[in-house]
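Let me give you the structure first, and then I'll get to my questions.
Shown here: the complex without one of its protein chains, the others still in place.
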Amino acid sequence: MSNAGFLKSSIGKKVIMGATGLFLITFLMVHCFINMLIFFQDGGETFNKGAEFMGTNWLIRAMEIVLFVGIILHIVQALVLTLENRKARPVPYEKINGAANSSWYSRSMGLLGTLILMFLIIHLKHFWVVSRFTDHIAHNEYEKLPGQETLFKEMMEVFENPMVVLVYVLAMISLTYHLLHGFQSAFQTFGLNHRKYTPIIKKTGIAFSIIICTLFASMPIAMHFGFVK
Amino acid sequence: MGGTTGKNINVTVKVWRQRNKNEKGSFETHDMKGVSTDMSFLEMFDVLNERLITEGKDPVAFDHDCREGICGMCSMYINGRPHGPKNAVTTCQLHMRSFNDGDTIVVEPWRSAAFPVVKDLVVDRAAFDRVIAAGGFVSVNTGNAKDANNILIPKPEADEAFNAAACIGCGACVAACKNGSAMLFVSAKVSQLALLPQGKIEAEKRVLDMVHQMDVEGFGNCTNTGACEAECPKSISLENIARMNREYVFASANEKK
Partner (left out) sequence: MASSKKLNSNIPEGQLELKWTTYRSTVHLVNPANKRSLEVLIIGSGLAGASAAATLAEMGYKVKVFCFQDSPRRAHSIAAQGGVNAAKNYQNDGDSVYRLFYDTIKGGDYRAREANVHRLAEVSGNIIDQCVAQGVPFAREYGGLLSNRSFGGTQVQRTFYAAGQTGQQLLLGAYSALQRQVGMGAVKLLARHEMLDIVNIDGKCRGIIARDLVSGKLERHFGHAVLLCTGGYGNVFFLSTNAMGSNVTAAWKAHKKGAFFGNPCYTQIHPTCIPVSGDHQSKLTLMSESLRNDGRIWVPKSKEHAQAIASGKMNPNDLKEDDRDYYLERRYPAFGNLVPRDVASRAAKERCDAGFGVNATGQAVYLDFAFNMKYKYGKTEATKKGIENPTEEQLTEFGQAVIKEKYGNLFDMYAQITGVDPYKNPMMIYPAVHYTMGGLWVDYHLMTTVPGLYALGEANFSDHGANRLGASALMQGLADGYFVIPYTIGEYLSEEIRTKAIPTDNEAFVKAEQDVNDRLNKFLNIKGTKSVDHFHKRLGHVMWDKCGMARNAEGLKWAIEEIKKIRSEFWSDVRVPGTANEFNPELEKAGRVADFIELGELMCMDALHRNESCGGHFREEYQTEEGEAKRDDDKFAYVAAWEYKGESNFELHKEELKFDNIKIAQRSYK
C-alpha cells in the first residue's frame, strides 16, 4: 500500500475529516475573536481595524486559501463518506431505535453539515464576496469613498433584517451540534482516546461548542436589537 | 415452574421473511399467545416454528448455537436494536420478561452490504473470517514456542488485551452502526494483538492488511457515534478503535515502499 492507499482507506478519509474539522475549529476561534471586537461599543472602530488587518496581512491571506481548501476537502470528503456509508446498508431497517445507542446529532453530521454549508454560502455572500470582490467596503470611517461603507456598518445593515438574524441563529445551533459531536470525534479519529484525558477533551468540546456558537449568535442578535453601537 | 417470575403474555411478532439471497423479502406477522416470561427470546421462536411446522408452513430460519452468549451466532435486530432492548446481552440471552403484554416486536436480520441475507434472519458473516485471515493472528507455527513464562506481560496490559479479545464476532456492531462500519470488530483484534509483546512484531503489517480487507468487504466508515460500543454484547470499548486509528496512521507513515 502506498500513501494513496492511506488516503483511500476508510481511516485515511476519516483522518482528513478530522484534520480539516479541527483546522476549521481553529479558524472559528480566530474568526470569533476578531468579531468580538464589535462589542467595544466604539462604533466599530476597533473591529474595522481588526478586519483591515485580516484583509491585508499576507499571512492571513495565505491562510484564507488554506481555509478554503480545508473547507472544500472537508465537504468533499463528507460527501464521499456519506455516499459510501449509504452503500454499506443497501436495505434499510424497518424500525430503528437509534436513541438507545447514540446521540441524534452524531448520527446527523451530514445533515448538520449541509445546513452549515447553506449558511456558509449566504454568509460569504453577505460579507466576504462584498469585501473581497466589490469596492463597497471601506477600511474605516475616515477613508470611505462615496457609496462605501465600513464592514461594521455593513453588518449593522444586514442584521436589520430579522430573517437574516434567524438564519444565523439557526445555523449556529446547527454548528453547536456539529461540534458537540465533531470536536471530540476528531480526537478519537486521531487515536487520542485515553481514560484520563478523554473526559477532559469531551468536556472541553462541549464548552467550546456552546461558547463559540453562543458568541457568534449573539452578534447578529446584539446588532439587530441595537445593543451594539 | 423452576422459574420464578412465571407470567404469560401475548405479543405480536413481525418478522422478516426472505427465501434466499436473491429473492426479495417482506414482513410476516404472527400472534403469539400465552408466552411464558421465563422463555428466552429464541425459545419463543422455537414455539413459533413448532407451530408453523405443524401448520405445514415454512419455519423462520435464524442463526443460533450455544444459546449462552458466547458463540456469537445469534443475530436478530429486535425493535430497532441489535440483540434487542437489553444492554450487554446477546439475542439468546434475552428473555421474554423484557417485553410487555401486547407488545409488537419487529425482528429483522443484520442489514449490511457485507452480510448478505442467507434466509429470513440468517446472514453470511464470512467477511469477518476474511478480515481475520488477512492478519488477525501471530505468525507462529506449532512447535516453535518457548516456555510460556519467558514472556512476561504486565497484568494491566494482559487484562486489556483480554477485554478486547472477548469479542464474539457477532456483528452487532455493524448492525447497530448507521454506516455499517466494522471498526469495533476489527479494532478489537488489532488491539488485542498490538497490546501483547507476541503480537507487536508484526503489528504494523497486521493493521494495514486488516483495515484494507475491511474496506474491500464493503463495510462503511466510522463516524464515532458510539452505537457499536453501546450495542456490543461484550461491551468492547471504543478505545480499541482509537488504538487502531493510531496504529494505522503510524503504520502507514512507516511503510517502506
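Order of writing sets the chain letters: A and B. Residues in each chain are counted from 1.
Criterion: a residue touches a chain if its C-beta (ideal position, glycine included) is under 8 Å from a C-beta of that chain, and two chains touch if they have at least 3 such contacts.
Quick caveat, the model's predicted, so the values are computed rather than measured.
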Which displayed chains the hidden chain touches across the whole complex: B
Absent-chain contact - pick from B:136, B:180 or B:220: B:136
Residue of B:43, B:103 or B:255 in touch with the missing chain, whole complex considered: B:43
Contact footprint on subunit B, counting only the chain that is left out: 1-5, 19-20, 36-40, 42-44, 46-47, 49-50, 52-54, 56-59, 61, 63-73, 89, 93, 95, 97, 118-119, 122, 124-126, 128-129, 132-149, 151-155, 158-159, 161-162, 165-166, 168-169, 192-193, 196, 198-199
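We take it that only the chains that are shown with their structure count from here on.
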Touch list for subunit B against partner subunit A, complex: 14, 16, 27, 77, 79-81, 85, 106, 108, 111-114, 176, 178-181, 183, 208, 211-212, 214-215, 218-227, 230-231, 238-239, 241-249, 252, 255, 257
Contact footprint of subunit B on subunit A as seen in their complex: 1-3, 5-6, 8-15, 81, 84-85, 87-98, 100-103, 106-107, 109, 181, 184-185, 188-195
